[in-house]
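Every protein chain except one is present and positioned as in the full complex.
Residue numbering begins at 1 within each chain, and the chains themselves are lettered A and B in the order written.
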Amino acid sequence: MSLLFYYLKLSLRSLKQTPLVSFLTIFIIGLGSSLVSVNLALLETMYSDPIPEKSENLFHISLNTWQDLTPHQEPFYILRYKDAMKILESDIPKYATIFYRSHVYVQAPKSQSDAMHSADVRAFSGDFFNLTQAPFQWGSGWELDDNQQALSHHEIVISHRLNQLLFDGENSLGKTLTIQNKSYSIVGVLKKWNIKPRFYHVTEGQTYFSTEDIFIPLETAIDNNWIVYARMSASDHWTNMDDTRSRNVFYLQSWVQLNNPQQRQDFQLFLDNYSQSLKDSNEHPLAINNELNDVKTWMQINNVVDKNIEAFSVVTLLFLIVCLFNASSLLLAKHSKAQFETGLRRALGVSRRQLYAENMIESVMIGFFSGLIALCFSVIFLYLIENFLPNIANIIEYELFKLGIAFFITLSCSLLIAIYPVYSTYRQSIALQIK
Amino acid sequence: MPIKTLLKSLMRRKFITVLLICQLAMTMGILHNSSILTLDVYNLLNQKKGMDASEFLVIEQLSLAQHLRDGSSHAEFTEQQDIEAIRHIDGVISVAAYNQIPLTHGSPNANIQLEDTPPEKDSRDLNYISYVEMHANGLTNLGIELLEGRQFTDSDEVTSNSHMKHSNMTDSIIVTESLAKRLSPDISILGQLTNRGRVIGVSQDIMYTARSQGRTKYYAYFIVKPTTDRYERKFYIVRSKPALIPEIEKKLRADRFKDSPERIIVRIASLQDIHENFFSRETGSVKMFITLCVLMLLVAIISSFAHAHFHVSKQIRLIGIRRALGAKKSDILKYVFIENILVSAIALLPGILCSYLINIQLSQFLTISKPNFDDFFAIYTVIVLSGFIATWLPAYRTAQIPPITATKTL
Partner (left out) sequence: MLKMMNIARTYQTKTLKTYALKDFSLDVESGEFVAVTGPSGSGKSTFLNIAGLLDNFNEGEYWLDEEKMQGLSDDTLSSIRNQKLGFIFQSYNLIPDFTLFENIEMPLRYRKMTRKERTIRIESSLDKVGLLGRSNYLPAELSGGQQQRVAIARALAGTPKVLLADEPTGNLDSLMSRQIMEILHQLNDDGMTIIMVTHNPEQAREVKRQIQIVDGKIMDYGVYSPLKKQATV
């Protein structure tokens, strides 16, 4: 133990002896590894499984039902109202849901000011809450009939954020909100709900949006003409959302939960049969080509991992290598400067192993200081990335445990780069060193 | 100094020299590719727009109240009041209402085809054509010139959504030059009937879908139609002198254009800002790369500095001998600098190689142009120069080593 303290004392002294080299080494290792760590932390979030309990059992549906030979994509990931309804009819999936994204302005409750609050909306039919495991604080979703349609209208579920904003986080069950001059009563309030990535809607660059503030039955949203804030494709003319029920307007996305391969097979067959029946009645001329993609595949298809971050990671990795090369040659210079002393100590009987241990402790020390610097840099880089890439700002979190990666990487780096310089010093003969 | 001698002295420090060359090569590669990305985004932002975005201010509004978007006379009246209010602000040249603005993502859109051409597989590029519904002065307000045919008049106004139904003989549309050539490459499109109406004019190109490839970004057609009936979202585009825009914006905000339960002012911003903001992902990415470049240059400078510094500190005696035997201070400076240049020269080829490899790697994630030599040499020069500057201090200190050092025994 006292030897350890002695080593610590020696390494501190050695750092102090060459303040410039030591500082530059520490600075450079910290700089390089913090950039890499920040990127790794972001990539880790992007690659992470948003719903590990059942990501293999949830499937996004793409259908090939465009009515002529000019579909934008085959199969198409957005569905017509009538196709989506067909999916809800099936009793094969454990849960099924269809939805679209909208956006509204909510009037604050009477007691407050005239301010309008911008709110993202998810309008859906079916078991959206069960399928996505949305956590409720108070209340629940609305009642469903046999076709999984909402029984009662003008009921909404709001997010934790909106509840905080409008009701100061109080239980707001039963209260009403005015949206576009109509009243909606709150039947459920969610807990904080952050899915990263937000797997159920990863198209149109909306992957890293937060979960919505208002959840409303699909039919209610359509009846009240809440328009679609996502991709919409139509070959028929339409004026109001109401028109989209009967016409060739594609805008709904659909997910189902299929718990085993049998169900999956059955449901694929169900979709293909449906598509075939449309083709038989000349409603579309395309091949029978319908897809079920599980969460991971669907996220992969839609490039959920931000390309900028991925590209940047490649470059920052090179940057780290450059930094480590640099630090390594700095250390080498430092060691060769101390060669005489090293030789002298070896001549006085300090063993090679002891010197290795001493140097490793010095490296750990450099690693420790670099780690501290890396932490500071990490916070700065996160802040910069948040500013530079607003589309992913939502996933950036200053989670210390993640930045712990930075510390770990830094430490390993500083041990790694010390190997050659230390080795090269001891390779030389004592006689040469003290000559 | 003979190169051979220098090479020999570098070879003696193989490990450090190889590290240094690798560092330099990677730095060159990364800086070069960052500069390519930056230029790409610069070109993206400066592609032909067909208009001067800095002359325009956009008010984007959302009518919440039904009576502001049902096409009723009340809605018309409110819009008229808005326009009058805007027009009377000092510095405003003209103003008009639209269903969409140029230079962004292009929405809403529809397919277009000549009346007698059925949809085909290869006409997909005609599926998403931005249609601009606007006031009759909409084109002149944007400063778009007509190349053929006639301008819109108030009598061209369509009152229903007829142009969304196939073959309507009475509606008049104006198409952009690129779209005209795409639809009717051989003969003039003037007077021809499309599924969206009869073409009465061809305008110069204006970019409505900024992200599209090639000419399709200039595909658009215009139609005169009230902006008070179908769309919730509506844009007033105000034309003025660029310098006056901030002032006008302030007045608009202070005056009529505030949020209310009836309507939301989504944004008031110059078209230039909106356009640049549209590419914020690209510019953000470039900013990240530039930050990295600055850091890499810093590290390169530290590296050159440290290298020269320690190289020198090991050679104090040898340099003393050279001085004693007649080397001038400038000879010693040359000695240190030439070594620096030599290392940079050796790193040139690996640098080019690195640049290509990084480019290939990056092109898997980003759209990035192929590397070119002009840029590379510019970057190379920057790196060599900064290495040079960083070497200055150690080199200067080396030159100060007194010749008497040679007589001292270590």
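What we mean here is this: a contact is a pair of C-beta atoms (placed from the backbone, for glycine too) under 8 Å apart; a residue touches a chain by one contact, two chains touch by 3 or more.
Note that this is a predicted model, so its numbers are computed, not measured.
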item	value
Chain not shown, its touching partners among those shown	B
Identified contact with the non-displayed chain, of B:Ala324, B:Ile341, B:Leu366 or B:Val382	B:Ala324
Listed residues B:Ser9, B:Ser94, B:Asn127 or B:Ser313, member touching the removed chain	B:Ser9
Chain B, residues in touch with the chain not shown (by the definition above)	1-2, 5, 8-9, 12, 317-318, 321-331, 402-404, 406-407, 409
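As a convention for this text, only the chains that are shown with their structure count from here on.
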item	value
Distance from the mean Cα position of chain B to that of chain A, given in whole angstrom	27
Chain B residues touching chain A - in the complex, by the definition given at the top	15-16, 19-20, 22-23, 26-27, 29-30, 33-34, 62, 64-66, 111, 119-121, 123-124, 127, 161, 164-165, 230, 232, 259-261, 264, 280-281, 284-285, 287-289, 291-292, 295-296, 299, 302-303, 306-307, 309-310, 313-314, 358, 361-362, 365-366
Complex contact set, residues of chain A against chain B	21, 24, 27-28, 31-32, 35, 68-70, 72, 105, 107, 114-116, 118, 178, 180-181, 227, 235, 237, 239, 307-308, 310-312, 314-316, 318-319, 321-323, 325-326, 328-330, 332-333, 336-337, 384-385, 387-391, 420, 424
